[in-house]
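Every protein chain of the complex appears in place save one, which is left out.
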Amino acid sequence: MAGNTSSDTDATAEDLLLVEAVAEGLHDEMAHDDSVIVLGEDVGQSGGVFRATEGLYEAFGDERVIDTPLSETGIAGAAIGLAASGLRPVMEIQFMGFTYAALEQLYTRAARLHARSRGQYPCQLVLRAPFGGGVRAPDLHGESMETIFVHHPGFKVVVPSTPRDAKGLLIASIRDPDPVVFLEPKKIYRAFREEVPEGAYETPLGEAAIRREGRDVTALTWGAMTRPTLEAAADLAGDIDVEVLDLRTLSPMDRETVVASFEKTGRAVVVHEAPRTGGLAGEVIATLQEEALLYQEAPVGRVTGWDTVYPLYELEDFQLPNTTRVREKIREVAAF
Amino acid sequence: MAGNTSSDTDATAEDLLLVEAVAEGLHDEMAHDDSVIVLGEDVGQSGGVFRATEGLYEAFGDERVIDTPLSETGIAGAAIGLAASGLRPVMEIQFMGFTYAALEQLYTRAARLHARSRGQYPCQLVLRAPFGGGVRAPDLHGESMETIFVHHPGFKVVVPSTPRDAKGLLIASIRDPDPVVFLEPKKIYRAFREEVPEGAYETPLGEAAIRREGRDVTALTWGAMTRPTLEAAADLAGDIDVEVLDLRTLSPMDRETVVASFEKTGRAVVVHEAPRTGGLAGEVIATLQEEALLYQEAPVGRVTGWDTVYPLYELEDFQLPNTTRVREKIREVAAF
Amino acid sequence: MVRFPSAVDRCEQLLAPDGSYDEAAVEALGLGRETLRRMYESMVGARALDERGATLQRQGEFHFWMGCRGLEAAHVGPAAALTERDWLNTEWRQYGAHIQRGRPLVDILLFWLRGYETWETEDVDDMPAHERRLPHIVAVGTQVPQTVGLMWGRNLQGYDEVGLVGVGDGGASKGDFHAGLNFAGVFDVPVVFLVLNNQWAISTPVERQTAAETYADRAAGYGFEGILVDGNDPLATYRATRRAVERARETGEPTLVEALTYRRSAHSSSDDDARYREETDLEPWRDRDPVDRFEAFLADRGLWDPEYGEAVRERAGERAREAADRALEIAEQQSPEEVFDEVFANPPAYIEEQREELLALYGEHGEEAFRW
Partner (left out) sequence: MVRFPSAVDRCEQLLAPDGSYDEAAVEALGLGRETLRRMYESMVGARALDERGATLQRQGEFHFWMGCRGLEAAHVGPAAALTERDWLNTEWRQYGAHIQRGRPLVDILLFWLRGYETWETEDVDDMPAHERRLPHIVAVGTQVPQTVGLMWGRNLQGYDEVGLVGVGDGGASKGDFHAGLNFAGVFDVPVVFLVLNNQWAISTPVERQTAAETYADRAAGYGFEGILVDGNDPLATYRATRRAVERARETGEPTLVEALTYRRSAHSSSDDDARYREETDLEPWRDRDPVDRFEAFLADRGLWDPEYGEAVRERAGERAREAADRALEIAEQQSPEEVFDEVFANPPAYIEEQREELLALYGEHGEEAFRW
């Protein structure tokens, strides 16, 4: 069975880490649909640098689990052609910071193939990439550039924050007929376990999850930032009643849930790792004031990465939002 | 003399079109500083597909005005190395939609060279590219992806909207020691003439221009959208008093001027060609409500390109914001 | 004038510029009268379409046009070497290749008027030859790895199909070219890479594009064969491609075929080639005109006389005219709601919301409000 590489032998087969849930999602969907294939650098025998494709090579062989030459342009270009041929490629880019060499292929073709062929060729592919910081890795291994996919028309963008969602959202992404960018928060790949249903199931795209209900302030976030945000909410419990939304799908955003929460609280904080300027907090804020300005009681707070060249190793702790920063911003917004 | 290719023989030497002002800016700065060189596809003998480098090859020869092979990766990579060597390369990408193949070089190196060498190697280069739609050109010739440079740390991003600014901002960009993305609104390359001072001069980066003063609503925009925005303001004169800000530099944004205007009007509309979701209107709105929520009297309106694959030829008229759309949005915001 | 003097000596050629030819080599091709005439008609058809497109562009009916004069042998010969079930992804100006595959002219033209393409046949297995292609690309070179992916996928699904992808001397400088050829070599993907070396990329001459002696020399760097052919000889481009297609089908091995030719028209209707080359540069290439050459050959084989030639030209002109009229008529029927069509196969709600927003504005303010 794919995925379960933990030495924690007490865990049941389905008590999985996020990275294991990804591997299991791939496995189960490949078993379910033999047009699904996986390609990327080191996804085969080695099982991926994070082991997110572990067990697939053994289960499905080298025609469906394909180690490619070191070219993100080639991987994306090939994946687009594979999708046009009728297969359902899941391409892995080893780290989000290496998607850049694939962007021309993705922007100029993957995002437009369906439109420019008037529906003849869907571009049913998934781009999987670990993203975000916090693992003390070298340059380009901590990128959070989700915005560049959200802003470019033609993609759907998904970020899970729990093992169960990771599996269900990944399968839904593979089944979705459009190109989906599936970003895996590597900081929490192995942070905690969760019961994950066996077999293939879908967690629908486009739906935010309310991770904690509250009446005073809405905290919106995704990916690895969900944890510090929940911690901050817990810290404030009794004092400030924080509702935590995990967006899960960044494009299309679940505006209904977001707006409904804000109508209730009138106050919000958006938390993301990406740099502040031009980050998705701006989009959330624009939406809130377009749809619910009359409910707004305080400026929406932004807790984000700084607008700086991502600092490495020890210094990344000062770059990433953390529980304290989230908590203090919520306090500020609540006190406005 | 570079630049003046018009058949309008009545124009004085300095009454220039925007594209001529670009060519003259390049010419005058190359004359002023012999470390400035120009490279790109067809920038030499042919003078560039828009004639924005016209006359440079004749004036400065093929060591300083360099036609390259057809590789945006190569152009960007070479420009970075040229900058590190002590020259001041101005690289042209033929259309903004072809910058994508250069993004890996730009993101992973141009934006970080100074930081990762702790100041040893500035990356003093300018990327010039015509951007925006409206000229009935094929796919990828109408892109407005300024956000992907604004959001990525390490760049400055400049968009002129008049001939005089085009020349002054371009020279300031060449002299700025950091990598500057200089986007030229091709729709207005030849739309109107303006007196442009002779010789090299700088229009400072980071300063918005107040194109029209007003008390009721602030309209913020840049590039080719400045014209329909001003037209909309003129249409509404007497009825609604619109202040029009042309941001000119998108990164760093002139928050002071933007916020001051909003504090006066309490109402704003942001106009851009780029798709709505994740576009820079979000950043403007986030800034306004962070810094001046208490002045806000209505939701900030967004008049933008739609979140669709850029429609071509005749249909692009329905994609781009126009005077009517801007005017109606201003009315709506004023009436809120 | 000729970028690769040594290369030209190395070119495979069956027909000399004056139409004289290597009889045995021609016999060995086993091409019947029908096929030869079909190829000829495709070449003439492309030329007529090109003339029509250029004229309409000058008259303001087309926004943009790209010419193919002098390149007809490089476009038609390779296309003729494919079977009905093979695939063809072209560069922008390979009109003759599409015509040879049976694509309606109106369909070729509509791309330039609407920026998208449509298909008649939904199921790939039922697709006729001319539909076996991806939509036109604009980002130079990106089609190369895409074609590799496409044929790899067809192959993995058990289809015995070969893909031909055209790329220019300019396009061969892109990283996509490198990645595509390298992937094809590693994964034994049945693709023929047709480098259309017309010696210009807009204003950039091929000696500014690469220092290589030939593009065919690049193939060894990917582990397969490169063939250099005279791109103005339709039988040479046909033969080399057929050999490559057969090999690809039998062994999965790709081949690079370089067709050395010359772009005689300006790059496009937006380009003014007088800025970067002399009128006299073109002369030797007029003398090597592929249509003239093929006519001389066909005449010698008793397959061509002036009357037949005239009839073919006339019919081609007629068809191009009709197709252009029809295409302009169809393109006029576009309406604002199309702006949101087919962006997604499974569109999120915002697509419909924004469509409604646009239509409401359009309804209220009318067409004029949108035209500026």
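All chains are identified by letter, namely A, B and C, in their written order; residue positions are counted from 1 within each chain.
The definition used in the following text is that a residue touches a chain if its C-beta (ideal position, glycine included) is under 8 Å from a C-beta of that chain, and two chains touch if they have at least 3 such contacts.
Small disclaimer: the values here were computed from a predicted structure and weren't measured.
A.B. asks: Omitted chain: which shown chains does it touch?
C.D. replies: Over the full assembly, the chain not pictured touches A, B, C.
A.B. asks: Looking at C:47, C:132, C:154 or C:218, which makes contact with the chain not pictured?
C.D. replies: Touching the chain that is not displayed is residue C:218.
A.B. asks: Given that one chain is not shown, which residue among B:31, B:84, B:234 or B:293 touches it?
C.D. replies: B:84
A.B. asks: From the list B:14, B:139 or B:176, pick the residue that touches the absent chain.
C.D. replies: Of all options in B:14, B:139 or B:176, contact with the hidden chain holds for B:176.
A.B. asks: Name, in rising order, the residues on subunit B that touch the hidden chain in the full complex.
C.D. replies: Interface residues of subunit B facing the absent chain: 37, 63, 66, 68-69, 71, 73-74, 76-87, 89, 101, 104-105, 108-109, 113-122, 124, 153-154, 156, 176-178, 206, 251-252.
A.B. asks: Could you pull out which residues of subunit C are in touch with the chain that's been left out?
C.D. replies: Its contact residues with the unshown chain are 173-179, 182, 185-186, 207-213, 215, 217-218, 220-224.
A.B. asks: Provide the residue numbers of subunit A that touch the chain removed from this figure.
C.D. replies: Interface with the chain not displayed, on the subunit A side: 41-42, 44-47, 49, 67-71, 73-74, 97-98, 100-101, 134, 136-141, 228, 276-277, 306-309, 311-315, 317-319, 322-325, 328.
Rule of thumb we're sticking to: only the chains that are shown with their structure count from here on.
A.B. asks: Which one of the chains is farthest from subunit C, going by Cα centres?
C.D. replies: Using the mean of the C-alpha atoms as each chain's centre, the farthest one from subunit C is A.
A.B. asks: Specify the chain with the shortest distance from its C-alpha centroid to the centroid of every protein C-alpha atom present.
C.D. replies: Checking distances from each chain centre to the full centroid gives B.
A.B. asks: Counting only Cα atoms for the centres, state how far subunit B is from subunit C in Å.
C.D. replies: 35
A.B. asks: On a C-alpha centroid basis, what's the spacing between subunit A and subunit C, in Å?
C.D. replies: 40
A.B. asks: Using the touch rule from the top of the page, what residues of subunit A touch 2 or more other chains?
C.D. replies: Where subunit A meets two or more other chains at a single residue, that happens at 101, 104, 108, 115-116, 153-154, 251.
A.B. asks: Give the residues of subunit C that touch two or more other chains, as numbers and ranges in rising order.
C.D. replies: In subunit C, the residues touching two or more other chains are 115-116, 138-139, 175, 343, 350.
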